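A protein chain is absent from this complex, but the other protein chains hold their places.
And then chain A:
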Amino acid sequence: MAARGHVQDPNDRRLRPIYDYLDNGNNKMAIQQADKLLKKHKDLHCAKVLKAIGLQRTGKQDEAFSLAQEVATLEPTDDNSLQALTILYREMHHPELVTKLYEAAVKKVPLSEEYHSHLFMAYARVGEYKKMQQAGMALYKIVPKNPYYFWSVMSLVMQAISAQDEKLAQTMFLPLAERMVEKMVKEEKIEAEAEVQLYFMILERLGKCVEALDVVRGPLGEKLTSELRSRENKCMMMYQRLQLWPECNALSYKLLLKNPDDWQFYLSYFDSLFHLMDKSWSQPEEGEHCVEGPVQTTVTEAVKFVVDRMEEQDKKESRPLRGPYLACLELIHRLRQRGCPDEKELGDPLELMVQFFGKFGDKPCCITDLKIYLHLLPPEQRSQFKKRLGELVPLGEAGEDGFGFPGDTKALQRHLCVCQLSRALGLQHALDTEGKLRLITELKAHYHHGLQFGKSCLKTELQFSDMYCLMAAHVYVDLWTETGDENMLWQCLGVLEEGLSFSPSNAQFKLLLLLLFCRLGAFQPVVDLYSSLDAKHVQHDTIGYLLTRYAGSLGQFAAASQSCNFSLRFFHSNQKDTSEYIIQAYKYGAFEKIPEFIAFRTRLNQSLHFAQVRTERMLLDLYTEADVLEESVKAMGVCPEEDDIPWDNMRDNRDLTVLVSWDPKDRELTEEHRRLSLEEESVWLKVRSLTLRLLASLALLGHAPSPRNSDKTNENGISAKSSTLQTLLSQLDQTLETAAQITEKQTQYPFLGPPSSRLASALSSGSCHCQASALQLSLTLRELETTGLDDSTELQTQICNAFKSSVAQLQEMLSRCKGEVLEMKDGRLTTRPSLLETLVFFVETVCVVLWVASYSASVLRPLKSSLQKKKKKKKDSSSAMPVVLCGFQEWTGSLQGVVTQALDHVKGQEASLTALKLAALTLEEGYSQTQEECGFTRAAMDKVQSSYLGSLQELGDLLRKRADSLKSLKI
């Protein structure tokens, strides 16, 4: 940890053992050692801080903090104490205290370069840009080193970037930054590349593109050497912003001559060309027409340019580049968009694509390349195109089954590409069921045949024919979704499991299996599949949704909790991690990266997935652990008033195209799908987050001292608490209305795209409304608490009705859970995973209702006992029990009844699942599945069965646990 100076100070020697203990994680010994040392040397402040670090790391935050403050108020100036305090404050997530520390230190030692620089970094860590600017200048005045000066300049740029008022940025911060740099330029003090980069950045942000260009092209620009093509890239950027199309065109042209494969320059070449044409730009008669060289302004020139590039590749002996050929298709596409007839000069797109396939058909990316341009083919040409491609695929003699096979991997790749293209053209989707089944047989045959080429493949490599297997799975999914025939799904699982056995590291097999198991409601196998993907760090944000969307909703609470934890751990480290590298970027002069890092940190903090796992994790904890709601809420520190979700800036970081798809364009994921999915998930998140805050609010309601028999019934605290609940409830009502509108749309996403949110199933299960009315009930009880039992007949009746209606709602929910989740009928296995999801909603709702019941008991108990006291006094035993007390007893009895029924249902399901002998199922071998595939299918079925059992067990356990709380509801 802390740096120890090389000059041996006796204190260093004394402190060393403590450092060592801390480094080795032996915090207790560190504390002991520090105590020992402090007995002898009372004034050895650093020992105190090190002790505080030990305390902090053993969970004694408060003690650690006050010890640290003891030292901090002394305003230490010794390195050891300062560094140790810095570490401590960072671990305590109080980086702002580090700034105070060094502010004090520089006051005492005003000429210390080191402390000033620590102060600058401390400000950087908390984003105090204005103070950074001053600290940078202070440093420069002590030690006139260029980096310090430019730290200050960059801090001005950061003030501009973070300014709410763009005008302030443009008229104050940036111009000031510009002047500061200009001063250095005039004095010829510019030294480093980073300084020029920063200058460029400032001019660019000021929109002074002409000046920026001058810098890049001028002598200062010569310093831009680290990045390849740095000057060209920057010029191009400015040309585009300034709409200097001649320059843009000429530079693109020049760069393409050098590297005819760099796609971005084809795009800028075409863009600029058409801009020039639209403006009817013409070459000036005399002089140099453009600093970047010759400009091309006609389609004829562009066509010739592209054709020349292709010819150049044709003549080459080495591997041809794809760029020119694709540029040709791109140009046709653009000409067609403009309705320009000249596209004919480039040739027929069909012929060009056939040629492209001839050259690059054996590359795995051929499909990705051509897919973008398939729309250039008219629909009636599609079959012909496929036929033409087929002629270019060398296959062996057809065997008995009518299939001919490739003789090597190149031929295999070509054949595969034709299959991929025909899928992308929609030809596979157009087949009828018979056709699709035949296609599957063909794909599987090719898959199996191709395995021979990969016999020597390592476990970490993919099999050459893997993608046939994946495509067969896709066609199975097509059949399943079209016909609802679940056998297709089982066979699909079989073929993928088989694929995985030959190619154990194929991520696409795993992802699709994972998705299918989730759709089937079987979460258990998903855990292993996901962990074998070895997804880490940022991948938790991008593909973590695959896990967290399903784990909880399928009743696998332990797994759900774990999945949330994986993600949370990542997100929580983000804040600290990024600050560190923002500082590094200052140190290394990577100024461009600073706003980038900050934007990145924000993107992670505003992640939809982050908000989801944060909320779900707490809800899960409540549902599974909270025997006493108040205690759990307190331990979690949920504050009902606080909403920490950035609703207006939510970032959807999910990677929704992680599953490979060759589907035709009209079936692909669109921007609209993305938008709808985010909308749906956000509303669902709102429902969940409001539920969480409502539960926290309910818990606090229970905490509040009873206002009974008091005039101060409207004490601020108490009324505030119930008004929070009221506010949240009305927000929930509104959200549920929005939710209903969204589910009405019944948005269907592509199968391989985002999963639907839980919104629709939550609404149809009835859980949201049941929970909302239970929480509403707690408010009514609150009112009763104030009014008392006398003169509240109407209120009491209202409450009793609510009691009854909550039971009825639960009964209805439970009835929706009835049915067999897995069933064998007529030799077929069918699943109804939605029953499982509904059951989960039911159990969650039972939890909520029981918490409300427990709150009710806490309200009614004192009312009852005071009533009894009154009765005793009056010796009056004749009057009847108030209705609400009878109603409550009835209610708890009925709740007990519902829970018992639910437990019976779960038990019954478990029993019938266990009794289900899947082995008795006969799978059709032969035409559709080989014996091996049947084996894999069976294995998949077993996994589903056992996962259902696991879910039911967890649900049963949870119900039993919650049912226990019913016992304590006596009043």
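Rule of thumb we're sticking to: a contact is a pair of C-beta atoms (placed from the backbone, for glycine too) under 8 Å apart; a residue touches a chain by one contact, two chains touch by 3 or more; residues count from 1.
The working rule: contacts and distances are computed from a predicted model.
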Complex member absent from the view - protein name from UniProt, among "MTMR7 protein", "Guanine nucleotide binding protein (G protein), beta 5a", "N-alpha-acetyltransferase 20" or "Myotubularin-related protein 9": "N-alpha-acetyltransferase 20"
Hidden partner chain, touching residue among A:541, A:616 or A:663: A:541
Residue of A:109, A:365 or A:398 touching the missing chain in the full complex: A:365
Among A:507, A:626 or A:898, residue touching the chain not depicted: A:507
Candidates A:351, A:461 or A:627 - the one touching the absent chain: A:461
Sites on chain A contacted by the missing partner chain, in the whole complex: 225-228, 230, 261-264, 319, 321-323, 326-327, 330, 363-365, 367-369, 371-372, 458-462, 505, 507, 532-539, 541-543, 573-574, 577-578, 580-581, 584-585, 587-588, 590, 592-593, 596-597, 599-600, 603, 653, 655, 658
